[in-house]
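Missing here is one protein chain; the remaining ones are kept as they sit in the complex.
We call the chains A and B, going by the order they appear; numbering starts again at 1 in every chain.
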Amino acid sequence: MTSIHWFRFSSPASFYPLAGKLAPWFGWAAALFALVGLAIGFFVAPTDYQQGESYRIIFIHVPAAWMAMFTYLVMAGWSAASLIWNTRLSAMMAQALAPTGAMFAFVSLWTGAFWGRPTWGTYWVWDARLTSTLILLFLYLGFIALRAAIDDPRRADKACALLGLVGAVNVPIIYFSVRWWNTLHQGASVSLTSSPKMAQTMLVAMLIMAFAAWFYTIAVALARVRHLILEREAHADWTHRLVEDAR
Amino acid sequence: MSAAGLQARALGCTMGHRKLFEALHFTIDAGQWLMLAGSNGSGKSTLLRILAGLMSPESGEVWWRGAPRKAGDPLWHASVLYQGHANGWKEQLSTGENLAMQAGLDQGPGTFGASMQAIDSALERVGLARQRRLAFARLSAGQRRRLGLARLVLVRRPLWLLDEPTTALDTDGQQLFAELLDAHLDAGGCAVIATHLPFPAAREPQALRLGNGR
Partner (left out) sequence: MSAHERRPQSPDHPDDGHPGGEPRAEALPALAAIAWACRRDLLLAMRSRAELALIVVFFVLVISLFPLGVSPDPTLLERIAPGIAWVAALLASLLSLPRLFALDHADGTLEQLVLAPAALPALVAGKVLAHWLTNGLPLVLLAPMAGVQFGMQPDAIAVLTLGLLLGTPTLSWLGAIGAALTLGTRAGSALLALLVLPLAVPVLIFGAGAAEAVSSGLGAQAHLSLLGAGLIVGWVFGPLVTAAAVRIAYE
């Protein structure tokens, strides 16, 4: 997704068909990786001696958290591109990524709760990662809400791009401060990745699931950006021709 | 293509899905003015904002005195006086305070107190001398517009971009505006003025009618 930076594809009209061709490939790749990852995670990886079977939810929880964070950075990258080169398409890519990023943040929190219940006895703990992910979810929602609140598309592009950059700069600060806060208060010190030695298979499964999530994000973002392109360029000639051809 | 004026080159703007104008060209030299006409919603205000640098056009450039003008450059701002639809004054301040405050920004430090005399004579010129201490909120619509004229009297800048400056003005007010415009043009300034109301200006304007690009 980040390698598509050839300028001749930077106009919505030429990106539209490219996105259409690429999206299915990424979709199938995502499905394949997810299948393999879940198979390993649910059937092959050994039972954790401490947490039993319920820990297996981390194969969704952790990759989702990683994706939520990573997607925000990519979104910020597209935002920066749209401000520097004043391109509509970069802003549309950022807009296309936001809902998926928010979804992963939510999935991470939700699966965290399901993991938390059997493990700690409560659905929610204020540990560093969960709290940071919660704040990240708010940042995503703010981005989406600001977009929805501004009518003019170009203004919305620029305002959201600025917000995305400000948020991205703050994400490490927020993460750092939340970790500080958490360690000071000796909050739930159970951390998934620092818990007793992760078996090799568990790590492999999580990485595969992370790739699955990444390919899924690319596929969905490409599909979504096609919709956005059609919406925004509805007055242009090439969209009219598309509709004509489709008839 | 004189070196002393405003030039629009191939300006284009789309608002939402509507193409307001495309490939717009005009040139105004010192001492000339352009009258923007067009029905409501035809893009007159948008064009003025683009010329001022508030909005960026989809395509095209604005040139001033032989070089492309940089939107947002304070030096460019020192050359242009823009008045939009909104009056641009504070309700809670008095007429005199408003003008003095704006003058302080327009003309720099050190003049806030020193130009009290200039402020008084500007208010006198536009017929607001007796309203000097009156809160702006208590002025009528026509009087509010006249305060804008006082700013034109006080501030000396070569380019005026005015959006409907004579709305709500009575015939005396329109006459006053025409005099101010003539004095400005005589001194070598230029102006782009969006208006539907005719006013008795001495010089013939170039005319630009918007609203054909739909």
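Note that in this section a contact is a pair of C-beta atoms (placed from the backbone, for glycine too) under 8 Å apart; a residue touches a chain by one contact, two chains touch by 3 or more.
Keep in mind that this is a model prediction, so the values were computed, not measured.
> Need the list of shown chains touched by the one chain that isn't shown.
Taking every chain of the complex into account, the missing one touches A, B.
> Where the complex has a chain not shown, which of B:T14, B:S121 or B:Q206 is the residue touching it?
B:S121
> Touching the hidden chain in the complete assembly: which of B:M55, B:L139, B:L169 or B:I193 does that?
Only one listed residue reaches the unshown chain, and that is B:M55.
> I'm checking contacts with the chain that's been left out. Which of A:R56, A:K158 or A:R226 qualifies?
Going through A:R56, A:K158 or A:R226 one by one, A:K158 is the residue touching the chain not shown.
> On subunit A, what residues meet the omitted chain?
Counting only subunit A, the missing chain is touched by 135, 138-139, 141-142, 145-146, 149-150, 152, 154-155, 158-159, 162-163, 166-167, 170, 173-174, 176-178, 180-181, 184.
> I need the residue numbers on subunit B that touch the omitted chain, in ascending order.
4, 30, 49, 52-56, 72, 74-75, 77-80, 82, 84-93, 97, 101-102, 104-111, 114-115, 118, 121-122, 125, 153-154, 156-158, 183-184, 186-190
The working rule: only the chains that are shown with their structure count from here on.
> CA centre of subunit A versus CA centre of subunit B: separation in Å?
Computed from C-alpha means, the inter-chain centre distance equals 48 Å.
> Where on subunit B is subunit A touching in the complex?
Listed in rising order, the residues of subunit B that touch subunit A are 14-19.
> Spell out the residues on subunit A that touch subunit B in their complex, using ranges where they run on.
Result: residues 152-153, 234-235 of subunit A touch subunit B.
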